[in-house]
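Missing here is one protein chain; the remaining ones are kept as they sit in the complex.
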Amino acid sequence: MAIIALLAVTIIPTWKQLAANLVALLIFATFTGVFKEVVKRLWPCASLLAAMLIIHSLFNPANRHYWWVFGLEGTLYALRLALRLLCILIILHYLISTTPPFEFVKLFNKIHPDLGMIVSMFLAIMPALQKQFITTLEIQEVRGLIKTNSLPARLRAYLAVLVPIVIHSINHAYSLAQLLYLRGYSWRHIGLAREPAKRSEKVAIGLSAVYLLANVLVAYRWY
Amino acid sequence: MNKPVKLAIISTGIAINIIGSMVSSTVKLPIFLDSIGTMLAAVLLGPWPGALTGLLGNIIQGVLTDPASIPFGVVNAVIGLVVGYLSLKRGFEDYVTPLLAGLILAILCPVVGTPIAVYLFGGVTGGGVDILYAIFLKKEMGIFTSAFLARIPANLVDKLLSAYMVMLVIRKFPPAMKMKRASV
């Protein structure tokens, strides 16, 4: 359903319509109770959006009409992009904040069981590797190798931490491969049986289809 | 080809990409160095598994934390292909191959990445590169050209450094591990 919604957003041509979409999406997020979560996740993008507006309004080569130093064409261009980006990000963040990771694993599994295996192994490796990162960082700190006063020193510190971690993790990968072999890994994988679509999923797909349709109609009138 | 080893190294490569940029920010290096895992997987397994590592890495990262990184998976996949192909041809332990890889990628990555960045972000990155971008724009060079040119210097530094890091890591691999590499 997210894909349908994304498609809808990418075809919208005017910033007015995008703004309307943005408001609609935000209202939708508020009603489903993830408004705060989505806004919190979007916050890091704020500087990027600001940079987009500033750069294009000041420097866009298409600028012909100026209001003081701000070029109208560039501002409009940036506004349209920024709103589109916001919509896309809201949809995706909405998806992420409402879906637990193992649902994504299932999705990858449906595409190809090997992909599912890679993704779940990655999820299993990550915490262990983070622990390894902290261990090595502490050891090298005790050895006095973590210095950040000059660029070469930082590069050395980087190597001192990264090399043991990489060697450890490649070794780890070979052990994992042994384990995979011993567990008889072949093509089958957990949860391969396709579950019938739930009612809530059908409703969701229906809603997003309506959303797409509405946007297509409005866009068509503009053309 | 040994499938368990392949799968395990691809997952590990994805994890190293993330850890690599974590380490880089911990020691306050000004570059990302977030494609080391992709390059390593490409050197160990070859171009296509390398490309898969890059692509999948961005998708997973996108799904878990930052969706805006998903489209740039294509860039990472190109890194995997180039490095994998080069290491098939020349190995990856001399001083020349990483230089080649760095130079090729410094051009190729922006070629692939700029259209995505222009479409999504208007070519803006939200970082220091934007100043350069603004200067090029001011010279009336067009959005795409400016964004493309602005990306080259940063990419050159990042990709060259990453490639040399990978070479160093590969060299520091225990000899026994290199043997395994040869047999995979």
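Note that the chains are named A and B in the order they appear, and that numbering of residues resets to 1 at the start of each chain.
The rule is simple: contacts are C-beta pairs under 8 Å (C-beta built on N, C-alpha and C of every residue); 3 or more make two chains touch, one makes a residue touch a chain.
Convention: contacts and distances are computed from a predicted model.
For the omitted chain of this complex, the UniProt record lists the protein as "Putative HMP/thiamine import ATP-binding protein YkoD", which is one of "Putative HMP/thiamine import ATP-binding protein YkoD", "Spore germination protein KC", "Fenitrothion hydrolase" or "GMC family oxidoreductase".
Looking at A:54, A:107 or A:159, the residue that reaches the missing chain in the full complex is A:159. For the options A:26, A:54, A:180 or A:216, the residue in contact with the chain missing from this view is A:180.
Considering the full assembly, B:4 is the residue among B:4, B:20 or B:46 that touches the omitted chain.
If you put the missing chain back, the residues of chain A touching it would be 101-102, 117, 120-121, 123-124, 127-128, 132, 135-136, 138-145, 147, 159-160, 162-164, 167-168, 171-172, 174-186, 188-191, 193. Listed by residue number, the positions of chain B touching the unshown chain are 2, 4-5, 171-177, 179-180, 182-183.
Basically, only the chains that are shown with their structure count from here on.
Distance between chain centres (mean CA atoms), chain A to chain B: 18 Å. Per the touch definition, chain B reaches chain A in the complex via residues 2-5, 7-12, 14-16, 18-20, 22-24, 26-29, 33, 36, 40, 44, 56, 60, 62-65, 67-68, 120-122, 124-126, 130, 133-134, 137-138, 140-143, 165, 168-169, 172-174, 177, 180. Those residues of chain A that touch chain B in the complex are listed here as 45, 47-48, 51-52, 55-56, 58-61, 77-78, 81-82, 85, 88-89, 92-93, 96, 101, 104, 114-115, 117-119, 121-122, 125-126, 129-130, 133, 137, 146, 148, 154-155, 157-159, 161-163, 165-167, 169-174, 176-178, 180-181, 185.
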